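Let's turn to chain A:
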Amino acid sequence: MSNFSLVSTVVFLPLVGVGMLLLVDRRREAAIKHLTFAVSVLTFLVSLQLYRGFQLNVPGMQFVERKPWIAGLGVQYFVGVDGISLLLVLLTTFLTAIAILSSYTAITTWVKEYMICMLLLETGMLGVFVALDLVLFYVFWEGMLIPMYFLIGVWGGPRRIYATLKFFLYTMAGGVLMLVGIIALYYLNGGRPGGEYTFDLLKMYGLDLPLRTQIWLFLAFAVAFAIKVPMFPFHTWLPDAHVEAPTAGSVILAGVLLKMGTYGFLRFALPLFPEATRYFTPLFSWLAIIGILYGALVSMVQPDLKKLVAYSSVSHLGFVMLGIFALTIQGVEGGILQMINHGLSTGALFLLVGMIYERRHTRMIEDFGGLARVIPVFTAFFLLVTLSSIGLPGLNGFVGEFLILVGTFQVNVLYAVLATSGVILAAVYMLWMFQRVMFGKVTHEANRRLTDLTAREVAVLVPVLLFIVWIGIYPRPFLATTEASVKQLLAQVHIRYRADEPRGGTPPIPTESGKVGMGPRVMDASREPRAERGAEGQRGRGAEGINIVSAGDRAGSALAQANRPQTTDDRRGARHAQ
Partner candidate 1 sequence: MSVPLSAYLILSAYLFAMGVVGVATRRNALIIFMSIELMLNAVNLSFLAFARFLNSMDGQIFVFFVMVVAAAEVAVGLAIIIAIYRNKETVDVAELNLLKW
Partner candidate 2 sequence: MELLVFAGLALVAAVAGLLVIVQRHAVYSALFLIITMGSLAGIYILLDAHFVWVIQVIVYAGAIMVLFLFVIMLLDIRSEPAPWAPPDRGRILIAVLLSVVLLAELGVAVARRFVLAPAGGPAVASSFGRTQTVGRLLFTDFLFPFEITSIILLVAMVGAMVLAKKRLH
Partner candidate 3 sequence: MLNSLWLIPVWPLLGFLVNGFFGRRIGKTAVGTIACGSVGLSLLASLGALGKLLARPAEARRVEQVLAPWIGAGNFQADWGLLLDPLSAVMILVVSGVGFLIHVYSIGYMREDPDYPRFFTYLNLFTFSMLMLVLANNYLLLYVFWEAVGLCSYLLIGFWFEKKSAADAGKKAFIVNRVGDFGFALGVMLLWTSLGTLRYDQVFAAAPAQLVAGGGVVTAITLLLFLGATGKSAQIPLYVWLPDAMEGPTPVSALIHAATMVTAGVYMVARSAPLFTLAPLSLSVVAWIGGLTAVFAATIALVQTDIKRIVAYSTISQLGYMFLGCGVGAYAAAIFHLMTHAFFKALLFLGSGSVIHGLSGEQDIRKMGGLRKHMPITAWTFLIAALANAGIFPLAGFWSKDEILYGAAAGGYGAVWALGAGGAFLTAFYMLRCYYLTFEGRSRVEPEAAHHLHESPPVMTVPLVILAVFAALVGFVGVPPEHGAYHRFVEPVFAGAKQVAGHAASVGEVPMAILSLVIALVGVWLATRFYVWRPEIPARMVERYPAAYRTLLHKYYVDELYDALIVEPIRRGSLWLWRRFDEPVIDGSVNGIGALIRIGSLALRRVQTGYVMSYVLSFIVGVVAILGYLAFWR
């Protein structure tokens, strides 16, 4: 407990910043900007403390903090990090600081509100990565949409309303499906013998569900995550959102938000539904491969820089998904590393595109050309980031991609071959773009007057590039952080779970959370062995408890009819009780 609430500090520090911002006069824009940046840097520094205190060889959750929240429903404030989420937390705090610094000049209207949105967004994203309670996770997951909605909708481009609505509704639709899945899990977990009505993710890992149930629940979660990733064919919100979002919005969107989808797969879909995961591996691998190739091909012909990068994200995230669904240690570790890589390199790409956009107010590739002569420093940065995105060895992209491919190759050669051909395409579309923007002669007069990067812009880019090179040359610290957690995750996926007791009525084990709030009623009813509970319902006693429980049984039985004949009895009993 010596590390008490360090995670919470990281998560809610931005909120404190919001509180401070509210006290600043909105006309003092410079102060607002500096304050926000200071808060984000502080958050990053505190998150580094997480890394310092993190024990590499412990696979489970660390810095765990648990407090009752909505006790009656078994909802907790339950947070913690493991190797997988730690990296993403660091990425989030890092990129948010970068993004805020990058918007010093880009944002000229509603500065205070903008900064508040950025900080709220940071809290939301961090919450997603550390939440270990399903309801808490869901709250952060959906809550994070709101500041993003405003970021695109208020500070975006000409079609921002269309884009932001599409983004919001699309992700929301997926999220709602996930909510259904969460509630179903709640009742399935609580309804099993000795089960507990809780949203505690770690306790749900022990759930042993029949395959059919797993399949449906997996789909409910996977659709939400796949939209967020986005996997083909759920990707079309991404180009629109990216094109319309302000630079910092794009950076966060590409850098962190998309990772929430892949993270969701790792944290929820895979370990909760191991058999369904294996059942769906071919489907998702193929979707990932289609995404890789499709994203690359479509990216190639985009006339708009941001759209090009957006489609390239589809391709890169395809690699991540392929690695994850390889279900080998190299694949998953590569996938996680590639999440970080993509956050860095695509984030940097968006930063660079934003910088050039600020100068020229266009993102069309054809409006550029010959920039290398005019702004050499910018070109150098752009080149390095482009190469990182291509996956050039020695830079970060390669390590992730190669691990993914190696991991995939072990399980399916065809997947690896197809995915590797995506590496060729990446070179094609990125270099073609680079050539059209940077090489050749200056054809537009406006380009001749471009100014090179300012000191602030260099300061924005250099940290990102440092990481890009660092991961490329010495990825060991990053891989080592994830190794233990990934091993545990894979063990979860590969071993079929057996419940501690056989299914059916055995004496219940009293649990702690049954003692609080309106919990006891629910809990008591749930502790009755199934058959007896049905009979009791018929006599019409304990109607309140039964009503709540029977709703759960319905949800459960709808999902698990074939495998659980006894649930139909429950249903009949419940109806008589009404």
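How were these picked? Simply put, all candidates are chains of the complex that A comes from, given by their letters.
Following the convention adopted for this analysis, contacts are C-beta pairs under 8 Å (C-beta built on N, C-alpha and C of every residue); 3 or more make two chains touch, one makes a residue touch a chain; residues count from 1.
The structure presented is a predicted model; accordingly, all values stated were derived computationally and were not measured.
Going through 1, 2 or 3, you find that the chain touching chain A in this complex is 3. Within the complex, the chain A residues that touch candidate 3 are 166, 169-170, 233, 235-237, 294, 297-298, 300-302, 328-330, 333-334, 370, 372-373, 387, 392-394, 398-399, 402-403, 405-407, 409-410, 413, 416-417, 420-421, 423-424, 427-428, 431-432, 435, 438-441, 473-476, 479-480, 483, 487.
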